[in-house]
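What follows is a single structure, and I will ask about it in a moment.
Only a single protein chain was left out; the remaining protein chains are all shown in position.
Let's look at subunit A:
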């Protein structure tokens, strides 16, 4: 008989990985608790103290150092004043008046007019309903603060993002330069740049605006660049064959053809900005986020739910309005002007006229300026949410406790003790070995550097605890993602039902998830994990579903005609062929989970998340908080880079 020698690379790798894990478990059993580099909650390393001192130095010289005096402080001033100006218009008493310039009636009318002009009558009505509900929930001023911060950040983001996006769309070189920067901005967990920002711009609107911009600019640049680049080369060639300059081609061809996609970018930018504007409550940004944050810290479910509801409503209104605007652009493009120019002008004039009249009323009369206190149903909502939470916790406790215990004892505790309870050198060796197995030498180097950085930051054990929670959450995300993704990918009906839910889930600001989950499970690290899972699951599910749908129908048909059962079809054809998408889903899921670590710190998860949050509130812990933020970034980089990259290469033509 002839024995063929099959290249045994894969199985060998698998055995090696198994051997490493076995050695790890054995080592843990023998050496648990030794060399774990634990650091107590209030303990500091010299590095943290050094950061504290440096920070104090910055504080002392804020108004004398020329870099601050002539650069940083000006930016701070401009941003602060911008936000304050919008606040003066719609949310805060201003210009010596006890009320803002535009009262509630004026704001509602203006918002309706704008959404009507750029969208349609349906979103205008939705906008009216949404804005009135802010008042009804008793959160008018807070909502307007959030809106002011969001709109200011969006205005600056678009002012920076669209021109840069156009540039990146036109210049391949600039695009190659900016893409990794945007990658970094987007993979960086959202909370970690809050602390360094406050170092430069203090807490308050300026830092909040910049944090929001960091989060909101990448989609603006990316989508604009994509839109500019995707403009049909045939049309461009025709234009230049007629002697158009590049400026003329940009103005007459590229920008008009890219407009619809750019509006989609505006939508993404607005949603990202709203999400971050609420999170920026951690650095004292005004608005609904602060209300939620306060409520979370005092475990006041009712108040948190009430404010969370307002955030959701604002997200829905902003999302629908900008989506309607992009549809309008599309229909205009398809069918020409819908009506005559004259009719359109009358329409716009009437809408703005009504808004102006109502705005004047709200400027002049108290009843139109302050939302009527009698119409406040916020207290009912709060009490109802409280009651519901209590009822759910009482009556579902059997179920929720079981779930909590299974995951805590079955997954979380073993992981945590293995990672955080083993000697650091053992975990270090395991991590580098695994990275080398999965991603080769480069991955191993990155892993070694990253893990060394964690030790250097003095937060080894906290990092390991966070890593354990992150891995557990990612496992849950992938279980959910693969199961649901396969279902959606195979069933049109499931797709029709679940996709809007997932879309909605993705547009919601991250904060909002915590509230109902906190209501269900109370403040524990388990709550943080579930919140992260809920936050990360939609993107993972969608990616897996895309992958399943991407399997060629001919292949599926062939497998079916060969007599595969559904299970065989899924496990032997569809999932293997969607491997790239599944790997990408795992990667994205991980990044999303990691970005919820800090939020988890608010509701009972300890470790790095708690360190960051504590750094915001306690003076002597801010150095440690900064280090913890860095540790999260390091974890993100190690997890993101130390693996095989499944992303398909983009072929760039032209």
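The working rule: contacts are C-beta pairs under 8 Å (C-beta built on N, C-alpha and C of every residue); 3 or more make two chains touch, one makes a residue touch a chain; residues count from 1.
Simple rule for what comes next: contacts and distances are computed from a predicted model.
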item: Omitted chain, identified by the protein name its UniProt record gives, among "FeoB-associated Cys-rich membrane protein", "Aldehyde dehydrogenase family protein", "Rare lipoprotein A (RlpA)-like double-psi beta-barrel protein" or "Glycine/betaine ABC transporter ATP-binding protein"; value: "Glycine/betaine ABC transporter ATP-binding protein"
item: Residue in contact with the excluded chain [from A:237, A:347 or A:401]; value: A:237
item: Where the missing chain touches subunit A, by residue; value: 232, 234-245, 248, 252-253, 256-257, 259, 332-336
